[in-house]
Structures are given as structure tokens and as C-alpha cells.
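One protein chain is absent from this view; the other protein chains keep their places.
Here is subunit A:
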Amino acid sequence: MLKRLELDDGGGSGAAGPVRFTFDGREMTGRAGDSLAAALLANGVLQFRESAVSRQPRGPFCLMGVCFECLVEIDGVANWQACMVPLAEGMTVRSQRGGPAVVPLPQTERTGS
């Protein structure tokens, strides 16, 4: 669905090596400098969650922290904005299914990114 720019391959951005993570049990890789949302999109994942009220498929819309459509569970903690979280090695990510519309959200950056 999305591809990396070929011209970047000479530009050093891929030099840091792959960052491994899982999404709903599937093994995936991203790159250092990816947000979690970008890494998921780069792996062909468009749907990140189901809507809270009628369980419709949803995925990232704004990628800038505005829409909250990219909410995922990371390492057992729900409601992270995937577009605001830098990808980190070993993240266990799960899609969010339904759930309450308003829940407390961790908003800070994760350590170790």
C-alpha cells in the first residue's frame, strides 16, 4: 500500500537497521524514526481498531495527533495514539476492539525509542 522512497536508500535513513515489533501476533519490521502508525501502514495495516460505538473498522486519519483514530494497545496498555508514539524494538501491539469511548490515555512518549 505504501512504499519507502528509493532515493532514501542512498540517503542514510535506512542505515539504522530494522526495528522489530508485532501487531496482533504478526511479526513486522519498521525503521528507526518511524512512528508506530507509519510502521504499521508501511506493513500494509490500514485498520488499527474498531470504533467504540458500532464496531466499524477504523484506521489513522490525520497522523498528527488530532483524530484519535489510530488508538492501539501497546504492551498491554490501551489507548495509545500510534501516530504520536515512536516505534521501539520489541513492541507488542494489538488492535483495539470497541470499548468505552472515553478512557484515560497515556500521552507521553515511551522510553527506549
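Convention: contacts are C-beta pairs under 8 Å (C-beta built on N, C-alpha and C of every residue); 3 or more make two chains touch, one makes a residue touch a chain; residues count from 1.
In the analysis below, contacts and distances are computed from a predicted model.
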item: Candidate names "NADPH-dependent 2,4-dienoyl-CoA reductase, sulfur reductase", "Cytochrome c556", "tRNA (5-methylaminomethyl-2-thiouridylate)-methyltransferase" or "ABC transporter permease"; UniProt protein name, chain not shown; value: "NADPH-dependent 2,4-dienoyl-CoA reductase, sulfur reductase"
item: Positions on subunit A contacted by the hidden chain, ascending; value: 1-8, 10-13, 31, 33-35, 38, 41-42, 46-48, 51-54, 56-69, 71, 79, 84, 86, 101-109, 111, 113
